[in-house]
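Sharing a structure here in structure tokens format.
Of the protein chains in this complex, all but one are displayed in their positions.
This part shows chain A:
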Amino acid sequence: MVKSRDLCRGIDRSDGFATLTLDLFSGSPNPNPCSYSRSAKRVRVSCASPAAAAAGENRSNLFDSLSEEVLFLILDRLESDPLDKKSFSLVCRSFYAAESRHRRALTPLRSGLLPAALARYPSVSRLDLSLCPSVTDAALASVGGALRSSLRSINLSRSRGFSYAGIESIAVNCAALVEINLSNATDLSDAAAAAIGRARNLEKLWLARCKMVTDMGIGCIAVGCQKLRLLCLKWCLGISDLGVGLVAVKCKRLRSLDLSFVPITEKCLPAVLQLPHLEDLALVGCLSIDDEGLMSVKQESKSLQVLDMSNCQHVNHTGFSSMLSKTPGLCQISLAYYCKVTHSLASSLQKLCNLQSIKLDGCEVTTSGLKTMANSCRSLGELSLSKCSGVTDEGLSFIVTKHKGLGKLDVTCCRNITDLSLASITSSCTSLANLSMESCILVSREGFRLIGQRCHLLEELDLTDNDLDDEGLRAISGCHNLCVLKIGICLKISDEGLIHVAKGCPNLQELDLYRSVGITDIGVMAIARGCPLLQIINLSYCTEVTDHSLRSLSKCSNLNTLEIRGCQVSSSGLAIIAVGCRKLTKLDIKKCYYVDDAGMLLLARFSQNLRQINLSYCSVTDVGLLALASVSCLQNMTILHSGGLTSNGLAAILVACGGLTKVKLHSSFKPLIPKPILEHVEARGCVFQWRDKPFQVELEPSEVWKQQSQEMHV
């Protein structure tokens, strides 16, 4: 019998394999039972065991001969795909048991599954209930009872239906609890906060949008959970300076504090800045903080590394400058919106020697400001100037030539930049990995050529709404590491360019072709062949795309998001996708007029992972819709203007789909669906959005659409 230690070592050394073959039955003695290599895609492990040789009477024991250690090691490598683990556990009893003991993270779809899941997986440490729209106190109590010692993290960020009692049972019972996410629990009061305060070992706590929690509650948390390292109080409108001040006094280990949109003033900032380990501070949208307040704060924070002060309407460059002068250790700052990049602000950056990332989205930028900034900063790795007015070739060129290490650059909607900027960007920032230049309409073919020629490390490129043509696309295909490519609303591109991309970018995972109307089945087919790792594709309003495209895309087994609004696809194409792409979670088939019940039936049969679907304008009737009810994961559904739909059918599917969390329906249905049903579905945790959009018969041509949207811009 092969020693399990050898097996372990074999599995251990192979870093990433795609296939593991456990050869338990070949009787031939193998001197090296574990054949492996570091980069092997397949690993073959032979178990030349005497038991196997003896064969026959109890075959099932062959699997039992594998020790749990081995199985755990194998399971460690199956994290990527949840379905693999399912298959693994179905091999035999011992595998099943091993898998139940191995699993650490659990993400149940419905709280109804919790009792069974908890019984099966006793050593779960991370429980993500964010998919369960409704979690009762009893469910939480059972969690607290079952995972008494193992539970370390629980996520209730999208759940409702529980009260402080449930939280308390978890906080009291699970001594090892380190993380709680209670975001969006808008009805939780101070009592719940007091219950959280009883979890003494808590290190991370998210309370985003807990609007009912007041200073008293946060005071209890501050006193009770003194080991907190991360605290997110985003949108906690009931909390004021006093509460935050107390947190800062009591929780000295805080590293990350999110105070975005909290009605605090500068009064609590001294205490916050005195936190000895604070690294990350978010003050987004703190409207009560103003220049004078910031200037009056005298405390410094040496440890602070990340500061986000976006959307602070009443803070101007003087306030920002004084704030920056108090935080010499900053690595990342975000001053998006309402910030004027002046000379003084830019020169205040000079003291920040560790600064690597600046986000100035939507700010007013001047060329001289940019130049000062370029001189003040040492070496920037990330710069975001999206939607900034006043970005010119001169300023941008100056800053990129100073900061050659730039890895990420965002110049979205900087409409004034031209090929000149791109020339300097591409020549100096050779390590650029991420470039967003949506709506940079002045950039021409030459610019794209330079990108393709010089930026070989580029991984993400956003060229949406650019003057891109096939020639440019061909040049860009020189970026062989490209993972994400967004070339929506590029009306000039065609299949020819896309074929180049398919050839040049084999790692492409996300492709956006929204309203790039020149694309046909040929181009899509090339992409599907050339880019097998494709996960997300958006073909909306590419009106030439038909079922053939879907047929070729069905080969991309990793595809999880497919948007084909307004394409000329039918049920058969959809069926092929459903069969081929089992991981499909998001599907948008709005205005695919030819999709009918047949497509739905097959979709429901095969795409069991589907979470989100948009069926507006489709020819789906009650039958097809009811079939969808068998997709247990389905959470998000939009159905507007579906001709064959009746209110009864709609009511039936609403009741049948137990996991629905969000449903968008036409408001005309609202009075037609019986109120008790609506109430019942809402009680399960579903939110209805009633829309009253007019029915659009025809698709307008893309040129017209673009014209209209640009007129809207102006």
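Here, a residue touches a chain if its C-beta (ideal position, glycine included) is under 8 Å from a C-beta of that chain, and two chains touch if they have at least 3 such contacts; residues count from 1.
Note that in this section contacts and distances are computed from a predicted model.
Among the names given as "TATA box binding protein", "AP-4 complex subunit epsilon", "phosphoglycerate mutase (2,3-diphosphoglycerate-dependent)" or "C2H2-type domain-containing protein", UniProt records the absent chain under the name "C2H2-type domain-containing protein".
One of A:Val223, A:Cys331, A:Ile441 or A:Leu491 touches the chain omitted from the figure, and that residue is A:Val223.
Between the chain not shown and the residues A:Val91, A:Val172 or A:Leu457, the one that touches is A:Val172.
Contact with the undisplayed chain is limited, among A:Leu78, A:Cys92, A:Ala176 or A:Leu242, to A:Leu242.
Of the listed residues A:Ser163, A:Ser303 or A:Gln453, the one in contact with the hidden chain in the full complex is A:Ser163. Listed residues A:Ile74, A:Ala194, A:Ile399 or A:Ile451: the one in touch with the omitted chain is A:Ala194. Considering the complete assembly, chain A touches the hidden chain via residues 137, 141, 163-165, 168-169, 172, 189-191, 193-194, 197, 215-217, 219-220, 223-224, 242-243, 245-246, 249-250.
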